[in-house]
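For this depiction, one protein chain was excluded, whereas all remaining protein chains were kept in their positions.
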Amino acid sequence: MLVEALALSAVLFSIGVIGVLTRRNAIIIFMCVELMLNAVNLSFVALSKLYGAAGQVFVVFTMTVAAAEAAVGLAIIIAIFRHVKTVNLQNINLLKG
Amino acid sequence: MTAFLSSINYNAWILPALLLLPIVGALGLWVHALLSAKDPADKRWREVRVLAFAFFVVEALISLGLWWSFDPAAAGWQAAVDLPWIPQWGVRFSVGIDGIALTLILLTTLMMPLAVLGSWTSIRTKPHAYYTLLMLLTVGMLGVFVSLDLVLFYVMWEIMLVPMYLVIGVWGGERRLYAAIKFFIYTMLGSLLMLVAILYLGSAASQAGGVPTFSYDYILNNVRLDPTTTLWLFGAFALAFAVKVPMFPFHTWLPDAHVEAPTAGSVILASIMLKMGTFGFVRFALPLFPSAAMNPTVRSLIIALAVIGIVYGALVALVQPDFKKLVAYSSVSHLGFVMLGIFALTTESVQGALMVNINHGVSTGALFLLVGMLYERRHTRMIEDYGGIAKVVPIFATVLTIVSLSSIGVPGTNGFIGEFLVLVGSYKTQPVAAVISATAVIFAAAYLLWALQRIIYNKLSKPENEGIKDLNWREIGLLVPILAAIVWMGVYPKPVLEKTEMAARRLVTYVEATSANTPQTASNSAR
Amino acid sequence: MQANQFHSLAYSFSFYLFGLIALASAIAFVTRKSPVAAAMWLVNVMFALAGLYLMLDAQFMATMQVLVYTGAIMVVFLFVIMLLNLGHPSDLADARGKWPTILALFVGLALLSEVMALNRGNTIERLVPPDLAAKAAAAAAAPIAGGIIGPVAAPLFKEYLLAFELTSVLLLTAIVGAVVLGRRRTDAR
Partner (left out) sequence: MNPALIPEGAHPLAATVARFVWLLPLLPLLGFLINGTLAMLGAAKVGPADPSADHGHGHGDAHAQDDAHGHGVNGHGAHDDHHPPPRHKFAGIVSLIGPGVLLAAFGLAVACFLAMRGVEMEHPYVVTLFQWMPVGDLHLDASLLLDPLSMTMVLVVTGVGMLIHVFSVGYMQDDPGYPRYFAYLNLFVFFMLTLVLGASYPLLFVGWEGVGLCSYLLIGFWFSEKANADAGKKAFIVNRIGDFGFLVAMFLMFANLGTLDIGRVAAKAAELPFGGVVITAMALFLFLGCTGKSAQIPLHVWLPDAMAGPTPVSALIHAATMVTAGVYLVARASGIFSMAPVAQLTVASVGALTALVAATIGLKQWDIKKVLAYSTVSQLGYMFVGVGVGAYTAGIFHLVTHAFFKALLFLGSGSVIFAMHAAYHHTHNHDDAQDMRNMGGLKQYMPITFYLMWIATLAIAGIPLFSGFFSKDEILASVFARVSHSTLAESSLLGIPGSTVLLIVYGIGLAVALLTAIYMTRMMLYTFHGPNRTGEGERPHLTEAPWVMTGPLVVLGVLAAIGGWINVPELLGAIGPVGGLEHFLEPVVGQASLRTTLGAPPHVAHQTELLLVGAAIAIAITGIAIAVWRLKPAALVPKKEAPASTGISRVLENKYFVDEGYDAAFVQPTVSVSRAVLWKGFDAGIIDGLFVNGSALLARAFGWLGSQLQTGQVGTYAWVLLIGVITLLGAFTLR
């Protein structure tokens, strides 16, 4: 089942990537990133069957980081939304130097 | 004196104390800044300069003991202290001095109070920061001279850079930012390559001994490298030092930095920081990579650059309209003599080079102080704005004449001793270079005397110069030690020469012996 | 994988089922226009993944997946979507044009094939040494000592203690950051 789990992980990851590339809504893109993180988590969990529980420890960390990221990221999105009244990334180019 | 020093175990603590004291001083100034935050600005800068001056005097006084505690006949490092610092990487706080470092340390500690006196009335903005930076600069400069661990050396080397960058960039002249950034990037560029070389040496040393180490002695005695690597490493070190010296054609940061820096900055740059480069060659580049340094191509290249620097610096100095820039270019010329002396590699020439090092520190430092004094009075550095001022400022004119003569190398002043030894020694191995360099005696006289004439002689034709006040007691007081040093080292240089003799002789014999053998060998006899 | 002795048919069936649910939900997730719908599909993916975790003997992780991801993170997302009132049609038409989408598909496929290629062939051999596979099989067959939590907790609080503590700092920072960023400024602007 390991190979299948890894394959699924890869597929989910790719779907997440496609989502990031095709969508413009910041929140959905954010969710796509979460999907990619989950895909990676799946790899970790699958491989932890082989290598021991360390993989799961990493999943714990990933989740923590994902939670932190969601908190800060969403806060940023809210802050930006207050300014430009949109979450459409095409209309946001604050990063341009 | 010696007995007293040994009774207080002077050698055991002096070097760390010299490094630590400026940090304490900086903290003290910080405390003063906090305490006096409510005081009027005028009172603050007046107070802090006194504090800083007192501090530098203390530093100078305790460093003076080295003069007596140093044993010129002993071979190894003196006043050495060796403590673990970053054990994982084998980096140690390892310090010690030889005769070369001794003279430069004393030059540093003695010039610093004078530099502070030189900026006595001109620094009024952010005085605490200014004097704190000077103290940190002192740590870096002294650290470079005493380090016996390559990483420690590199750290000190870079520590030095930042305060000077800020001193130029904050308290400098009109184009201070350009000059400061140029100075910083220029020097940084060279020293980063040196860092790579240091890391390489460290890893080679770890492989050779099995334990990580950056110890200078260990690397000197045990690390063997193939000739190509040696050349590359030498190149990396040499570039860092050549920029600092500065050797032609890496000198163009110098005029800008000198001109824009405040007086104390120029003095420290000229007196001490330029010596880092030549010191680096003597301490690191030559002994560590003798085969590369004595490689005929490399050696002739460096000597050629030194000679070009001597003549070129003098010729360019000749036509400078800005007196400070003129002095800056004259530094290029003088430091060329040092490089020539080092790479000619005879005892006389190396000794002479070390002497020129010190002389240049004293004389050019004094010239910058004098320019600063003049600038404070008339707010111009242009030679053509002056003329005939010897009438209104006879003391200034007298001092300027004496210092200029020392810079020209007139016998009886210190300048002559150094240049003469360099040339006489260099002629034995590099006759053509020595003869070409000797023409600098003509050009040096030409550019300085011409400038002197246009500043203090001729007719007093400009009415705004008639009101210039002569030197005051503070300025006279700060110049008197310099004048004394100029005459003393010119008439009786033996005490200085004998301090550096052992180190110079060892350098020459060691480099000659090792470069004559196969490139890989490094005999244990050195140090 | 020659670990078929503990793979009953039901196990395999459940595994593929959860896998397919995850896959289908993911595809649905990226294609939905409405953020709320997308979020719901993503919740579905996460539930399916939790099931897979369970089947891969990571029971604790499965729990955490449900609690943290679906329970906490996705709820936050939904809150934000609601907060910003993103049901507006102009916000919904957010997908890029045709060509970027096709290109993105290609990119995704290329990525997928590359990852697959890396997983296949000699790469996987290197990844999984034979004795390790045998050891893992044996470990999987034996009942787990110290329960489900023990094997995860032990390294977490021993080997990775420093990292673990650091994540707490990270979380604290994130909390502070989120509060600061989310606060409506009254003083400036």
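Odds and ends about this structure:
Here the chain labels run A, B and C in written order, and each chain numbers its own residues starting at 1.
Quick note on the criterion: a residue touches a chain if its C-beta (ideal position, glycine included) is under 8 Å from a C-beta of that chain, and two chains touch if they have at least 3 such contacts.
Please read these numbers as outputs of a predicted model, since none were measured by experiment.
In terms of the touch definition stated at the top, the absent chain reaches A, B, C within the entire complex. Annotation: of B:Leu405, B:Leu478 or B:Val511, B:Leu405 touches the absent chain (contact as defined above). Note that of B:Asp82, B:Asp217 or B:Asp470, the residue touching the chain absent from this view is B:Asp470. Counting over the whole complex, chain A has residues 17, 20-21, 24, 29, 89-90, 92-97 touching the chain that is not drawn. Listed for chain C, the residues touching the missing chain in the whole complex are 96, 107, 110-111, 114-115, 117-118. One chain of the complex is left out; on chain B, the residues touching it are 121-122, 182, 185-186, 249, 251-253, 312, 315-316, 318-320, 346-348, 351-352, 373, 376-377, 388, 390-395, 398, 405, 410-412, 416-417, 420-421, 423-425, 427-428, 431, 434-435, 438-439, 441-442, 445-446, 449-450, 453, 456-460, 463-464, 466-467, 469-476, 491-494, 497-498, 501, 505.
In the analysis below, only the chains that are shown with their structure count from here on.
Centroids of chain B and chain C (each the mean of its C-alpha atoms) stand 62 Å apart. Separating the centre of chain A from that of chain C, both taken as means of CA atoms, is a distance of 8 Å. Those residues of chain C that touch chain A in the complex are listed here as 1, 3, 7, 12, 15-16, 19, 22-23, 26-27, 29-30, 35, 38-39, 42, 45-46, 49, 52-53, 55-58, 60-61, 64-65, 68-69, 72-73, 76-77, 80-81, 83-84, 86, 91, 94-96, 100-101, 103-105, 107-109, 111-112, 115-116, 119, 124, 128, 132-133, 136, 139-140, 151-152, 154-156, 159-160, 163-164, 167, 170-171, 173-175, 177-182, 184. For chain A in complex with chain C, the residues that touch the partner chain are 1-8, 10-19, 21-25, 27-28, 30-32, 34-35, 38, 41-42, 45-46, 48-54, 56-57, 59-61, 63-72, 74-79, 81-82, 86-88.
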